[in-house]
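Down below is the structure, laid out as structure tokens.
Partial complex: the chains shown occupy the same locations as in the complete assembly.
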Amino acid sequence: QEQVSFGTNWLPQAEHGGYYQAVADGTYEDCGLEVTILPGGPQVNNRALLLAGKIQFHMGGNLIQAFSAIEQDIPLKVVAAHFQKEPQVLMTHPDQGLDTWESLKDIKLLMGDNGFQSYYQWMIAAYGFSADQREPYTFNPAPFVANPRVGQQGYVTSEPYAIEQVGGFVPNIFLLADYGFDTYATTVEVMTETIEENPEAVQCFVDGSAIGWTNYLYGDPSAGDELILAANPEMTPEQLAFSREKMREYGIVDSGDSLELGIGAMTEERYNSFYEKMVDAGVVPDGLDVDSSYTLEFVNKGVGLDLRKSLTGE
Amino acid sequence: MSQAEADDSVAWAAAQEANTRNNRRARLARVGLPFLLFVLLIAGWHFLVVINEIPAYILPGPGTVLTTLIKDWPILSQSMINTLAITGLALVVATLGGVGLAILFSQSRLVEYSLFPYAVVLQVTPVVAVFPLINIYVENTVAKLLICAWIIAFFPILSNTTLGLNSADRNLHNLFALYGASRWQTLRHLQLPAAMPYFLGGLRIAGGLSLVGAVVAEFVAGTAGFGSGLAFRIIEAGYRLNIPRMFAAIILISVAGIMIYLVLSLVSHLILRKWHESALDREK
Amino acid sequence: MIRTAAASADRASESAVALRGVTKTFPGGVTAVRHVDLDVRQGEFLSLLGPSGCGKSTVLRMVAGLASPSSGQILHPHDAKARDVGFVFQEPTLMPWASAFSNVWLPLRLKGVSKRAAEARVMSALEGVGLADFAHSYPRELSGGMRMRVSLARALVTEPSLLLLDEPFAALDEITRFKLNNDLLELWQRHGFTVVFVTHSVFESVYLSSRIAVMAARPGRILRTLSIDEPYPRQDAFRTSEAYAGFCRETSDALAQAMAADAVA
């Protein structure tokens, strides 16, 4: 058994369900990997550990950082994308006349640093939002709940639930993917060195994750949920159920290409079109060798398609 | 016992009694007034929340927080113990490091001029920014937490102790030189005692900072494998909009801070009361 | 020629301060003085004479109101607030961050006198103690005796009505000391203030005082009070007079007695 670590970008939650499920089911072990999942957090930077070779796999948020890595000559590649759609949303209070995308320009938006550095730059360039609108979000939604005239970032799978529970209202939701931010999300990033020296491990991780996600979404998620709940005592089964439900509803993990190619699917067209879009928006510089930011070597092999069929009967 | 001595005893006893009476009143005031103020503040907080109808997810009232504190005590107390453990360790390490460096610096102005800048660099470097580096090269979680907390807490001790070591009376220095005292002896018998009031002042600042450091370290480094502290509770509760619990955790941090300060003040008083102006009674 | 104080008690002179059965026990348990009765009369020059550690400084501090007795009473017939006091501590007690000038200016400054308005008086006080040239020196740059003289200048600059001096001349050479003795007496006669003077010198106490309280130690107490019935102004000639020698002998005996009392107490 080879020991590897996978660093996530947040505390354990349903959005990481597939990986936990694969660990719980022994899916990774079947192909020879013993995977340790290293949770992230608001100030935790697990990518640094990837760069330093302390962990082998890292969960990327969206593709912009993958482009940055190319720009900085960092030998890092995306080997799989587990979210076909970016689940990032902006939320507003209902009944405030803030029901349109355009109306978001009139208010302050609570947003974390990552969001500000990635999709908000695109919103500025593509839609004319302004940097002054941004207020820092410290992952405490109280200011949003308190002030009906501000917007806030969130994951479609998480924040709306919390807001509903505590604030007592169902927020308006604007899914960025619907407005053209069609990046892959929740990618798996690996150093080139690992790909060259140990392609079997990478393949095992990518395949295992695809199966894990299939099981988590369409099978019995309780084994994965149990691990998540153990690693994050604050997580509730209700929240997990809500998130899982939303992931299915919006086709976050499994939609479009992945229906044919298997979970984790990526295509060159999608990469190029997103890159063009970001170049047009001025978020990333022109002339990068986008092809070197990813490899299709490990995905698009239809792994897990049979399993899904057997689980869903479709 | 002679008559005179007996008289003295009586006078002394009377004085003692008067003192005790005064002391008792003073002590009553010392405990009573702060307590009164505390009650007033809590009441103010309560009415602020009630009158402005501030919802609990923005600013919970003291009642709500107390209820939460009691309800969540099993979780919170465990977190508090974890945080206090790191705080205590950090304070010990900060004290050793700060005093050690101060002693090194006091040995020569040259050493001081050469090394102090790096101490300042450590003080001002944002932990958040250098943490990834620490994270790469340090394996042990407790060690990581300690390094972060230490970076935050050691400087006041270093700075104040250095000042104190340099503030020993010149004539006493001369006396030690005359008696051929070694560097170590001068340090041990002259500079360290003379630096005590300054060092203890630095320690009181560092006590709070160790706690801040433990909390920040946890924010930054997480607590994987060590057990989550109050910082984790705050983040988590904030994220879940469980604001009463967040406030309960903040209040526990405050209480811990006050306790640390009181303990260090007491230690300071006990060490200095025999001789230093700052610890002497103000009465005649 | 020497009468005990009891004989002159019926003199109608008013008290400036009176101690009645005063005992002072320090927190450690040391009784510095016990059952001290002392009337400081308006306008007199009273010396407290006694061996080291007998409680002279303690009595002086209580007279000034800087220490409170453990038992007994201290009476101030006059409004204590209105009193203006000059005090010379046994140590120079100067502010290390201020020049000699500023140290002497302090009492005036606290009364609201500006630097310019105070300058003449401060300089003449410094002149009086022979330190006009050192007005701008910091205490650290002065010799021990010079510091004590700055402290004396500070006490005199306000021309107080009650002057309390704790061994002000101990650190000075005889010539400077004699000069200052005479200057002090002259001031005293001109302004008629009350002086309580702590000293361990028999000669000095006899030369200066109208009355001497001789103290004994362990516990500190007043053993005898002697009146020096020699008219003022006294001048250097007095130092070599027969009368002076007589007073000195008498006082020395009293002091020796005090020291002996110590041994048996």
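Points to keep in mind about this one:
We call the chains A, B and C, going by the order they appear; numbering starts again at 1 in every chain.
Just so it is clear, a residue touches a chain if its C-beta (ideal position, glycine included) is under 8 Å from a C-beta of that chain, and two chains touch if they have at least 3 such contacts.
These numbers come from a predicted model, not from an experiment.
Only one copy of each distinct protein chain is drawn here, although the full complex in this structure file has the stoichiometry A x1, B x2, C x2.
Everything that follows uses one rule, which is that only the chains that are shown with their structure count from here on.
The most central chain, judged by the distance from its Cα centroid to the centroid of all protein Cα atoms shown, is B. If each chain is reduced to the centroid of its CA atoms, chain A and chain C end up 87 Å from each other. With centres defined as mean CA coordinates, chain B is found 42 Å away from chain A.
Chain geometry summary: the mean Cα position of chain B and that of chain C are 47 Å apart. Across the assembly, chain A contributes no residue that touches 2 or more other chains.
Residue ranges on chain A touching chain B, taken from their complex, read 11, 38-39, 41-45, 48-49, 52, 54, 138-142, 145-146, 162-163, 165-167, 232-234. Residues 55, 57-58, 75, 128, 131-133, 135-136, 219-222, 224, 228, 235-243, 246 of chain B touch chain A in their complex.
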